[in-house]
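There's a structure below that I have some questions on.
Only a single protein chain was left out; the remaining protein chains are all shown in position.
And then subunit A:
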Amino acid sequence: MSLRQSSRDLGLGVRFAFAGGREGWMRAVLTALGVGLGVALLLLSTALPNAISVRHDREQARLDWSFTEEPPTAADNTVVIANTDTTFRGKDVRGRLVEPEGPRAPLPPGLSAYPAKGEMLVSPALKRLLASDGAKLLRERIPYRITGTIGESGLIGSQELAYYAGGEGLFAHEAGSNVSRLTAFGNPNPTPEAPDPVLALLNIVVIVMLLMPVAVFVAAAVRFGGERRDRRLAALRLVGADGRMTRRIAAGEAMAGALLGLVLGAGFFLVGRQVAGSVEVMGISVWPSYLNPSPLLAALVAVAVPAAAVLVTLFALRSVVIEPLGVVRSAKPTRRRLWWRLVLPVAGLAMLYPMLGQGRSNGSFNEYLVTGGVMLLLIGITALLPWLVERCVARLGSGGVAWQLAVRRLQLSSGTAARMVNGIAVAVAGAIALQMLFAGVDGQYTKSTAQDLSRAQMQVTVPADAPMAATVEKFTDTKGVRKVTAVWESYLGDASWNSENGPQLAAELTVGDCAALREVAKLPSCKDGDRFVLDGSEYSVDGPKMNVPGKMLYIESPTSGPASAPEKEATWTVPAGITQVRSIEDPTGSRRGGFLMTPAALPKDFEGMVRGELYLSIDQSVPDAFEYARNTAAAVNPLADPTAWTASTTSDKFESLRTGLLVGAICVLLLIGASLLVAQLEQLRERRKLLSSLVAFGTRRRTLGLSVLWQTAIPITLGLLLAMAVGLTLGAILLKMTDTPVGIDWSSVLSMTGAGAAVVLVVTLLSLPPLMRLMRPDGLRTE
């Protein structure tokens, strides 16, 4: 066989792919569409690592913490920056007040100049939000005049809500963790984080499980129009083509579809990239420029997809004998053998077995073994399913006409049916396993906050200079706030906080009315003017030791610290007769120590030196109740920090991985749904004449519709059962690998399986209108 002959055969195949008039084009376009969707998803996957890395880099570049132990002193190259992050109807808004202290003050990424006091620069998304009708409350909270937008380099996503507003006198609040003085933005010495083995494992498994169904889908797409192609090849055999030539021609035809699919896929990806820039999923958005596929991986996709198309075609032709007088598929196909189909999942299990019980403390998992093992287990589904469908449908008996038509069709070509549901089965198995793994390790990444949501649902930290009584009154008058528990806090030490060594003994000072103090301690009696010392705290135990009559205690001022000049040194001499009381869990779930004072007992010098902690009970039946409370906080002081309480918090990385899985799973299910629909329509088109003749002799359309439903429902039921078995096995193995007790959350298993079944149902419903059209008598016309 010469190279010239081979290329001529391949070229003939390419021509055949587009020959045949409208129908030929349709077939080629369907194949290309299928391959194109798969390619676009593959390119997206290769671009995701880059997107994550760019987001991370941009986040690092704009970090505005002081990375030195001592904050720098004010100079012409420093800026004071205050964190005023907020939340608006569940969306995070990154807020900063900035105050440059000289002409050489560093600019954060995305800014070319600092905004003046009362002005702000905003992200494009925040600009749109503020201009919208429903953002009145947010406009009240961020009342600054917009004078420009933040450049792309200063944002981590196209939909990020962010602003930089000009501030004044910010350094006075430096003692609060929200204010820093900087000479530069970003972390000058970033230290690479040691990867968490379990998160790394999750990462690998998520990627493999999302890409496997895509690969299965691409394999199915290149087989669109297979029966018609076989008939064409038979005609070629009649005019002298030999068996090898017909295979090469078929390969050329598949390659043409795949190449066109590559072009379409690249187009879809470019369009998708632009669309991705305008959407936000679970709070995460990207700029189109972030989605740059790695050149190596993109090249791999460009080579692998056409190669896979050719291989799949040749593999599919192995059981077909193309004779000059027609295509011969053995009328009684050879029975599928189980042994080699079992080899794949068993080999997968063998690859994963050595890592059982490794846990997170024994180093990283071998990524090659994990990838290989998971892939083999999932490919095992595509090998086992045809065998399972064949065995099961062979045992199905006769029922009504619709059932009989469906069962007989499945008995004759169970492989086609199994191929159609392979993608769904692989996706569901992967999703079940991942869901199990996520649920199993959830506890390691989700921590209970200990906050008592029955006592308060929001906490507001108010800077020290806010007037106590007026602040409480403002919150009490806020719409949607039921109750305000306000305590004011600072620290007392046995020596000046500005001295070289600082105090040896230190304890908290909590100020509040009797009702508020009863939230933190068990008080025998209480009236304004009383003081108490707390016992029973787990961590703050110096209070009773400092309760020595005549002892002078120093309050930590908001600007205390060796680097700052002491503006005022306020002291308090411990009087005799302070009652010792037992602390109880406060609304945050901790037991505090130190001294308690009612407002009348607070030394005059301490006023303005205690910051407020207000615990708000919110009437959640009032719409936007949290937003009103946040607005009050901003009105009291822009640096006030309101936080809505939750029962638990989840690790960011874990959460973003879970988001990634959700987004990926939706894309994959949509893709598979599209593939199923195309395959279904193609099968129906192949049977157009038969369907028309069945209708001609009086078959009810309902009967044919039901038969189509059974033809899909039977293999999908078997596919989902197999997917559940493989998914649960894989999930259990992954949990064992992470040394986590194996547990099955049946509701999520069933919801995954239900999602798969729903896709099939939707596809069947969508294919009914074309089915009805194909049953028209036009199908009987031959001229």
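Quick notes on this one:
One rule holds in what follows: a contact is a pair of C-beta atoms (placed from the backbone, for glycine too) under 8 Å apart; a residue touches a chain by one contact, two chains touch by 3 or more; residues count from 1.
Following the convention adopted for this analysis, contacts and distances are computed from a predicted model.
Per UniProt, the protein behind the absent chain is "ABC transporter ATP-binding protein"; the candidates were "Secreted protein", "Cytochrome c-type biogenesis protein CcmF", "Multiple sugar transport system permease protein" or "ABC transporter ATP-binding protein".
Across A:51, A:125, A:142 or A:405, the residue that sits in touch with the chain not pictured is A:405.
Taking the complete complex into account, A:698 is the one of A:90, A:295, A:550 or A:698 that touches the chain left out. On the side of subunit A, the interface with the absent chain consists of residues 329, 331, 398, 401, 404-405, 408-409, 411-413, 689-690, 693-700, 703, 777, 780-783, using the contact rule stated above.
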